[in-house]
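Below, a portion of the complex is reproduced, with chain positions unchanged.
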Amino acid sequence: MNAYQSLLDHLQSLDLSRRSPDFLLTWEKTEAELQAVLTVARILRNLHKEGRSTRFFDTGLAVSIFRDQSTRTRFSFASAANALGLTVADLDEEKSQIAHGETVRETANMISFLTEAIGIRDDKFLGAGHTGMVEVAEAVQTGFEEGTLHQRPTLVNLQCDLDHPTQSLSDLSMLVDTFGSLENLKGKKLAMTWAYSPSYGKPLSVPQGVIGLMTRFGMEVTLAYPEGYDLVPEIMDRAQTQARESGGTFTVTHDMDAAFQEADVVYPKSWAPFTIMQERTRLLRAGDTRGLDALETQALAQNAEHQDWECTEEKMALTHNGKALYMHCLPADISGVSCKQGEVAATVFDRYRKATYQQASYKPFIIAAMIVLGRFPDPVAKITDVVGRSQLRY
Amino acid sequence: MNAYQSLLDHLQSLDLSRRSPDFLLTWEKTEAELQAVLTVARILRNLHKEGRSTRFFDTGLAVSIFRDQSTRTRFSFASAANALGLTVADLDEEKSQIAHGETVRETANMISFLTEAIGIRDDKFLGAGHTGMVEVAEAVQTGFEEGTLHQRPTLVNLQCDLDHPTQSLSDLSMLVDTFGSLENLKGKKLAMTWAYSPSYGKPLSVPQGVIGLMTRFGMEVTLAYPEGYDLVPEIMDRAQTQARESGGTFTVTHDMDAAFQEADVVYPKSWAPFTIMQERTRLLRAGDTRGLDALETQALAQNAEHQDWECTEEKMALTHNGKALYMHCLPADISGVSCKQGEVAATVFDRYRKATYQQASYKPFIIAAMIVLGRFPDPVAKITDVVGRSQLRY
């Protein structure tokens, strides 16, 4: 109980008075709100590890809306919902179209009469994912204010075109556990680098989420990618500003080795260039299949020029004491294992496999924490209740 | 608690002694049974609004069987099941065929060993939907009597070819809340009218459900449609008889303006002509794709002759004080919003948007009420328990 008490005391000390019920972008959140997510996630994870119940709801729905395929995030959301006592109801895009405007407003309300949380993954269309989530949030807010809904469901961004907050906060949890505290991250060198993949069209939300979050804690963040593989400019600007404000640095380079030099953490991961994603969005909207095929061919050829952007043993040797933490959001393209040539050498991945699994293991608790903080006006009181109940999970 | 007590007293006063465990057609139910559904739904809705638990079951499955796409009804059923403590298991028609005869009997039993409720939506084939539900009901009844099943699951019709009772009873709840009481509906004018839609093949169950239910409460119900858009004749006859018995009226007209004159309630909604649905059923069974295409072309051309059947501001001005309640089961075809020209003008819909959302909001509680009344021999005792428990939902 003492361990829980100090976490609860920390939570109590944070100013959460102006927080929104939704979690859409980390950079819209105060540092207190981010710390609250980390802290609540830690409490829930500890309870789970001890075999204790983390049930906050007697009944209630958690609606999931996935605009593309997903195993990890889908199960993370299902796990988070289940841990809190909620039941997932999928709004299947194939079965039932959710569009924009009146249709979004209506559908958002129709699925929310008994809904406590809504998780949305919508990263396919650059410029549309986050916008769509804001539309849903406004729709349920109005529905709640007008009395259509008895409760205001909390929205959780399970990946959009701009950010992937449940991933980046899981990553941050991993860093905190690796280096001992948030405070200890100051001055640590993190290399978020592009890596070669034989596939194409990987979203930008992971690198954007990482540079958009880690620059807030005084880290020395380097973003490395081959020329042409830019991220959304506004987010690169934001990373720059945040680094300055937090006493860290944000450097962009087109040299993978330079990024790995003396790095404490490396995060080599493929993504598609911002401009390709823009063009792809235009073609997808236009339904231009031929154009999409041509774009894919062009993009793969462009990728193939950068096969040396691989996280090899040689590259790892450049890092701090040759022992940087290797991170990946999974699944990784492992050379000789999941593809002929990919993002990471098999021996490197193998050495860090357990670490990448641990990195992923935070996500269900991060999502659950976002729901708890979004739904409960006084989260400290509610969590104190749940912890005090000492109910076993089985 | 007093509010609940008067609802429970009313429930206690109703003669429910001969009720069936299933809810398939409103016109097979006594008025006491219908009042019981409204009353139990109101109790559950109030509990939910107060953040209190409506859990009736510790565990148990609620099986949903949908023979066509659905978002609203699917989520209403999922919400109802969840509110009662049941977990939805979908019998996916694409994954696992449910047919007729021996297969229905067997499947119905195989999915019911731990099942407390079964919700079925089957409105595609005229003449088959209701018949199929009766087959399932008989199968689980026999299974229960023979000891194959430890409990008799309750069947709820989530829309068939004849009726849509969860919709029409939600509509009735809306009317009761709008006009103050069931008693107050006497003499109120309701216009159930056809409206133009650019799509085709919309089911008959909503207008049939409305005229089959509202004629029982002394309302002056007018059914308006262009010549040729008849409903199933037996249900029109039934509406006539019921209106006579309840002291109301049932009038058929082919003039939309006449129906709107002095109406207190208007329900403009597209449907396909009965004869078209019969022909479509024949062609679907025969797998006659070419015939189906030809029928669609013909039906759309027929629809297009009646584009003036739109709920415009001009038409609304004809109603009682120009302020009739506009109703729709959603989604509506809104002119200039969801289609070029449709069932209702955008300004009319916009004024009543909140009302249509409220109308929809009753459905989860109506479904839950049907399950409670179907499954519990002494619903008053069970509900008294749940209300008295005063368990919060979170």
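Labels A and B are assigned to the chains in the order they are written; within every chain, residues are numbered from 1.
Going forward, a residue touches a chain if its C-beta (ideal position, glycine included) is under 8 Å from a C-beta of that chain, and two chains touch if they have at least 3 such contacts.
These numbers come from a predicted model, not from an experiment.
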| item | value |
| --- | --- |
| Identical protein chains across the whole complex (2 displayed) | 3 |
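What we mean here is this: only the chains that are shown with their structure count from here on.
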| item | value |
| --- | --- |
| Rounded Å distance between chain A and chain B, as computed from the means of their C-alpha atoms | 41 |
| Complex interface listing, chain A residues touching chain B | 56-61, 63, 85, 87, 89, 91, 95-96, 101-103, 106-107, 109-111, 113-116, 143, 146-151, 375-376, 382 |
| Contact set on chain B toward chain A in their complex | 48-49, 51, 53-55, 69-72, 74-76, 78-79, 82-83, 85, 87-88, 330-331, 334, 337-338, 354, 357-358, 360-361, 364, 391-394 |
